[in-house]
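For this view, one protein chain was removed and the others were kept in their places.
Naming follows writing order (A and B), and every chain is counted from residue 1.
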Amino acid sequence: MFSVWAASEVAKKEMGFWEMISAPIDISENGHLIDWLFNYTTAMNIFFFALVCIGLFGFSYLYSAKRNPKPYYTYGYKKNHVLITTIIGVAVFVAIDMNITRMSNNDYIGIFTNWPSEDEDIVRVEVLAQQWAWNFRYAGRDGQFNTEDDVVTLNDLRLPVGKKVVFQILSKDVIHSLYFPNGRRKTDAIPGRITRMWMQFNETGTYDIACAEMCGTYHYRMQAKLTTYSEDDYQRWLEESQYIAESTIDTENPDLFWGWEWK
Amino acid sequence: METAVNNKINHQAELQGSVALIVALVSFSMLFATLFLGYSVFRLTSDMWPPAGMARIPLTIPTLSTVIVLVSSAFAWILEKSGYERKSMSFYFISFFTGIGFVVCQFYLWNMLKTIGVFTNSGIYPSMIYAFTWIHTAHMVLGLIAFIYLGFLLFKNNWILDDSIKLQKANSVLRFWHFLAVIWLMMYALLFVL
Partner (left out) sequence: MAFFEQNIHHPPKTFLSKYIFSYDHKVIGKQFLWYGIFFLLVGGLMALMIRWALAYPGEPFPVIGQFLFPTSNGVIPPDTYAMLFTMHGTIMIFYAITPILIGAFGNFCIPLMIGARDMVFPLLNMLSFHIAAVSGFILLASLFVPLGAAAGGWTSYPTLSTLIGSPGTGQTLWSLAIFVLGVSSTMGAINYITTIITLRAPGMGYFDMPLTVWGLGLTAVLNAIFLPVLGAGVLLLIFDRVFGTTFFLAGAAATTGTGDPVLFQHVFWIFGHPEVYILILPAWGVVSDLLSFFARKPAFGAKATALSMTTITILSTLVYGHHMFTTQMSPLLTQTFMTLTMTISIPSAIFFANWLGTIWKGSIRFTSPMLFSMGVVFVFGLGGLTGLYLGTVTTDLYLHDTYFVVGHFHYTMAASVLLGSFAAVYFWMPKMFGTMMCEFWAKVHFWITMLGLNGVFMGMLFMGYAGMHRRLYNPFVYDFLNKLVPINEFTTISAIVMGFAQIIFVVNFVHAVFFKKEKASDNPWEVGTLEWTIPSPAPNYNFKEIPVVKCGPHELGNPALTNGRDFQYQTEELARG
């Protein structure tokens, strides 16, 4: 036990405590909105929880039976008592709840569910979740899904930076959840019902994609990689994959055509 | 003095009986409300009802069930109004046996569904009909058991329910019976007719 403890101490020294518990690096265009809201809520929570602690520990110290043998006999229905209680109730609601509800609503309606219009230059990806893998489908040269020139990848999502990406997500068997830790987002993949998500990535690199919804024994292994390229690199990769896809497709196999018409 | 105490006891027993019955009926209705909620979700979100390739269930047997359950409920009501006297014994038996008739009818319904090719695993529409009727029939069986209990109560007391605790018990059984009839009416209207 001690050696474990010591090892963890060592590990902590290598990486600062704050660094360890901070969220993964944000590579998306709008992730900072979520981070900002989180930090705002945290600041407000710390303030109000500090008040609770001051009350709890302060009163415990000041009014212990030893220090204060005669309690103050009150039901708390005096005018100023009711007033203070009400003020606390309203203060919490105004300072935290109303603000975060408003901001969150604005973000959600204004950005996260404000779908890019069809004529914008966007990347479209169809995602099919299954036990325990992620299938990704790009429309290919003809812009139509579920045709012979589609680029299909397994557990390997490649996207350009600086462009809006729209996902349509479906599940084959059980409920999964497409989770981008670095994009601060997740959306459930549900059998029989297409869900949508749009994001824009700003940094190139390789990142993790996970399944966030319990989906069976190997839920923890349902992992995919996200590779973000610059626009040029992405085009190069897409063309190369397009070529490979067209030359290797087995048109006789209906299992390969799991895609659906873009909705 | 004694009558005052007795009145109090009677009042108390009525109160307890009705509070408990109300809570119990709220629980039962929530169970059915959940089913109706699920049904309306499917019903309202699907383009076609019954779904493509499904025939409507012929109304004969459900209508028969409806008539039977209404008769049963009506005689139960008369039984209650008559004050559970010995001369209303026939009402008890009519109500009880029509109740059994209803359960038998449900078995005919399931048989009929099988013969016209509606199986439990052929989609959401039959699933709904089967699940609703299974759960409702299970409750009807519970209701019949309560009816047998009511019979014991009546015969043991020679058809004289003079204290309000017994009267309360008898009334509760019948109210549960009416409740099940109302649920069946809703099912008949929503599942079969509409």
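We take it that contacts are C-beta pairs under 8 Å (C-beta built on N, C-alpha and C of every residue); 3 or more make two chains touch, one makes a residue touch a chain.
On a predicted model such as this, the values are computed, not experimentally measured, just so you know.
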Residue of B:Leu70, B:Ile135 or B:Leu190 in touch with the missing chain, whole complex considered: B:Ile135
Residue of A:Gly140, A:Pro160, A:Pro181 or A:Gly259 in touch with the missing chain, whole complex considered: A:Pro181
Interface residues of chain A (partner: the chain not displayed): 1, 4-5, 7-9, 11-12, 15, 19-24, 31, 33-34, 37-38, 41, 45, 48-49, 52-53, 55-56, 59-60, 63-65, 68-77, 81-82, 84-86, 88-93, 96-98, 100-101, 104-105, 107-109, 112-113, 131, 170-175, 177, 179, 181-182, 184-188, 190-193, 195-196, 207-208, 210, 212-221, 223
Those residues of chain B which, in the complete complex, touch the missing chain: 5, 8-9, 12, 15-16, 19-20, 23-24, 26-28, 30-35, 37-38, 41-42, 46, 51, 119-124, 126-127, 130-131, 134-135
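Keep in mind that, in the parts below, only the chains that are shown with their structure count from here on.
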Between chain B and chain A, distance of the C-alpha-averaged centres to the nearest whole Å: 49
